[in-house]
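Scroll down for the structure; my scribbles are underneath it.
Heads up, one of the protein chains got dropped from this complex, but the rest are sitting where they should.
Naming follows writing order (A and B), and every chain is counted from residue 1.
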Amino acid sequence: MTFKRIGLAAAAAVVLAGSFAAAAPVAAQEQFVPLLVYRTGPYAPNGIPLADGFNDYMQLINLRDGGINGVKYAWEECETQYNNDRGVECYERLKANGPTGASIINPYSTGITYALIERATNDEIPVLSMGYGRADASDGTVFPYVFTLPITYWAGADVMVQYAKKESGGSLAGKKIALVYHDSAYGKEPIATLERLAKEEGFQFSTYPVAHPGLEQKATWLQIGRQLRPDWVFMWGWGVMNSTAIKEAAAVGFPMEKFMGIWWSGAEADVAPAGDSAKGYKSLNITGVGTSAPVFQDIEKMHADGKGIADKANIGTVLYNRALVNAFFYTEAIRVAQGEFGEKPLTGEQIQWGFEHLDITQARIDEVGMTGLLSPVKITCGDHEGGGSAVVQQWDGTKWTAITDFIAPRRDALRSAYESSAAQYAKEKGITPRSCS
Amino acid sequence: MFYREAGQFKTSYVADQSIFPIRQDRIALALFGLVAVLAVPVLASNYFLETIFVPFLVFALAAVGLNILTGYCGQLSLGTGGFMACGAFFSYKLAIGFPELHIVLVFLLAGLGTAAVGVLFGLPSLRIKGFYLAVATLAAQFFLVWMFNKFGWWTNYSPSGVISAPPRAVLPGLNVTGAGADPAVKYLFLLIFVAFLALVAKNLVRSRIGRSWMAIRDMDIAAEIIGIRPLWAKLSAFAVSSFYIGIAGALWAFVYTGSVEALAFQIDRSFQVLFMVIIGGLGSILGSFLGAAFIVLLPILLSNAPAMLGLSIRVETVSHLEFMIFGALIIFFLIVEPHGLARLWQIGKEKLRLWPFPY
Partner (left out) sequence: MNPTALRFGFWMLAAPLMIAAIGLGIQGLATANSTMFFTWAFFLEVLLAGLLQGVLYSLVALGFVLIFKASGIFNFAQGSMVLFAALTMVGFIEMGLHWTLAFVVTAGVMVILAVVVEKVVLRPMVNQPHIILFMATIGIFYFLDGFGQTLWGSDVKVLDIGITKESIFILEGVFEGGILVNGFDLVAALVGAALVAALAVFFQYTRVGRALRAVADDHQAALSVGIPLKTIWAIVWSVAGIVALVAGIMWGSKAGVQFSLALIALKALPVLILGGFTSIPGAIVGGLIIGAGEQVAEVFFGPLVGGAIQDWFAYMLALAFLLFRPQGLFGERIIERI
């Protein structure tokens, strides 16, 4: 009885103490970045290397360069478990941290991005949704605070079709292409673009939705492998759906070389469970793979000195590199903004200016030692996508290797698609698009 | 000593049947109301208002709805997520289709629509009982989420299937939806709305309908024998419950998150509301509020605890510990007081009546 009473009293006291959220103190001369990560939960195998990449790059900038022109990074991780509610809570708690507030938000979750776009625009904090989120946010006149560089899902679909066309001898007329997709906002993104391309290129396009979380794909692959027998299968999967799809595809005997996933279906965690049957599986990637770029020597040295934060096994993996490039993008944006506003911690509004004047050329990429990790991007007020490209990579059983150069999507039709979708959003929300002259 | 009703005489039946017959209760409630309406919006930070009070109120409403069905009528329901999705999408279509309609009317109409859906999925309850009934509601859950996901009409054919709440004002100039809404305005609107609906619920469960629900819960064959029609009682429980849950879903989509896709109302949501109801106390309106507070606050508290205590623990360890402590706390509470937090509150009040005497 006494234990019961004491236990109850203690529990009551703790709960009543409330959630007086105390965030870590940030020094006056530091640029604060909140890191929304998912190191636990169903997508942890993908979230861990992403978080590691961010941590390592910001640590590298602080230690190797002494910060960006003397302004060091301060960051705090917040666990979202890939859950929208948590993501919003993390954002609200951390957005005012640091001398100038949060610099940037990269939630790495389409759901959280959708939830945060309005809030971040209101709070004037740029959202960097690199290769995920709303594709139509590439229209900077309607989405001033969202940046989708270097490439969006719709553009990725175009790249896949281009590659398939090249592999099919230059023409897709009469061929059959199937899309296996996660039945959610994320998975449905490319359908409109692929339907348009089907009309243009003359291929037959079929869609196969997979219910969340994607553990059940027998029926889907029986239909694809035994009934439709397409020439190409594209996949927009995430998490356990990817590995299950590869296994089921192998079980029905679908050739792996004709199976291509988007960049979120092309990480080590996706192919490892399938083992040998995944050999030959292809996917897109927005960043280069491996550790050949010169910047990795600095990272290795940092780890050798014991100052590295990431798990060493993750260095050079697909998602680690992606986070590295992501961190590089906003570092460059801050650098450009500092050129305009001075070498001090900047506000979100100023960093947004920096983003809109971002011009990363191949020369600059070589200068910072990231050759081969990314393609040049140039962002303007109206174009928040930046004209980046994607590369096709293939799994050989032990690692990913790029089998093409960076392929550029054909952006004219894509641009008008972005603009019309963004215009519909603006109409629904009652937003007046700003002018970008 | 203080909490006594000596000297308080009731001179009318109406006064005798009031919800808070003891004057001290009414004073406490009035004080609480004053604090909630006047002090909190002014003193609490935007973070508190936006991420703690707003979801608490929305989930409290959903918990009240589920409590009516599971706690008062005894029909186990796991379809809460699907009904919340109904409320959200119905109100979206109404708000977009009839832009002049006041937002409160939109919510109420969406609730009525959800009530109709709830009655439809409640029909199997006339034949199936107990845990097996959970399957009918699960069918509702999965089917509804699939329906809203699959058919573009619900999301105005947006390419990604996400609905974004249009900005609407409850009084001219006071937006409660959309990004420009002031958190204090949102909080006050929700407070008044939810308090009003909870009052309606409290009166419903104390009325003849509520008693028929409780009779069905306790022993449905005996209830039928004494003349309570099970069809009417069960379906009305489903209808009222879905009404509340639908409005909660609409509020969640419009006032709290602003944009939502059908997948946000998955089975986890149903379990979350069920936990609130069970931890808070089945068959108690106050319990719904307490349970909602527990489930909304505890994860936030646990994830902030290391920072509060000054420890620096890795983020994923904190997250794992959160799961473990959450599970352990549920078990602890159930061992200590299986009837939920509302029963603890009741015991507290009883002890207070006798204070300073032990018995």
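To be clear about the criterion, contacts are C-beta pairs under 8 Å (C-beta built on N, C-alpha and C of every residue); 3 or more make two chains touch, one makes a residue touch a chain.
What you see is a predicted model, and the numbers here were worked out from it, not measured in a lab.
Chemist: Just to confirm, in the complete assembly, which displayed chains does the hidden chain contact?
Modeler: Answer for the hidden chain's contacts among shown chains: A, B.
Chemist: Using the touch definition from the top, which of A:62, A:80 or A:244 touches the missing chain?
Modeler: Among A:62, A:80 or A:244, only A:244 touches the chain that is not shown.
Chemist: Where the complex has a chain not shown, which of A:273, A:290 or A:369 is the residue touching it?
Modeler: Of these options, the touching residue for the absent chain is A:273.
Chemist: Using the document's contact rule, name the residues of chain B that touch the chain not shown here.
Modeler: The list for chain B reads 76, 124, 127-132, 134-136, 138-139, 142-143, 146, 150-151, 219, 221-222, 225, 267, 271, 275, 278-279, 282, 316-317, 319-331, 334-335, 338.
Chemist: Just the residue numbers, please: which parts of chain A touch the chain that's not shown?
Modeler: Within chain A, the residues that touch the unshown chain are 39-42, 44-45, 48, 183, 207-211, 213-216, 218-220, 222-223, 226-227, 239-240, 243-244, 247, 250-253, 269, 272-275, 277.
One rule holds for everything that comes next: only the chains that are shown with their structure count from here on.
Chemist: Using the average of all C-alpha atoms in each chain as its centre, how far is it in Å between chain A and chain B?
Modeler: Inter-chain centre distance comes to 35 Å.
Chemist: Touching residues of chain A toward chain B in the complex: what are they?
Modeler: 4, 7-8, 11, 14-15, 17-24, 37, 39-41, 44, 48, 77-79, 81, 84-86, 88-89, 92-93, 110-111, 114-115, 117-119, 121-122, 134-136, 183-186, 188-189, 191-192, 209, 211-212, 421, 424-425, 428-430
Chemist: If we count contacts the way the header does, which residues on chain B are in touch with chain A in the complex?
Modeler: Residues in contact with chain A: 46-47, 50-52, 55, 96, 146, 149-150, 156, 158-162, 164, 166-167, 178-180, 257-261, 263-264, 266, 294, 297-301, 303-304, 307-308, 314-316, 318-320, 323, 329, 332-333, 336-337, 344.
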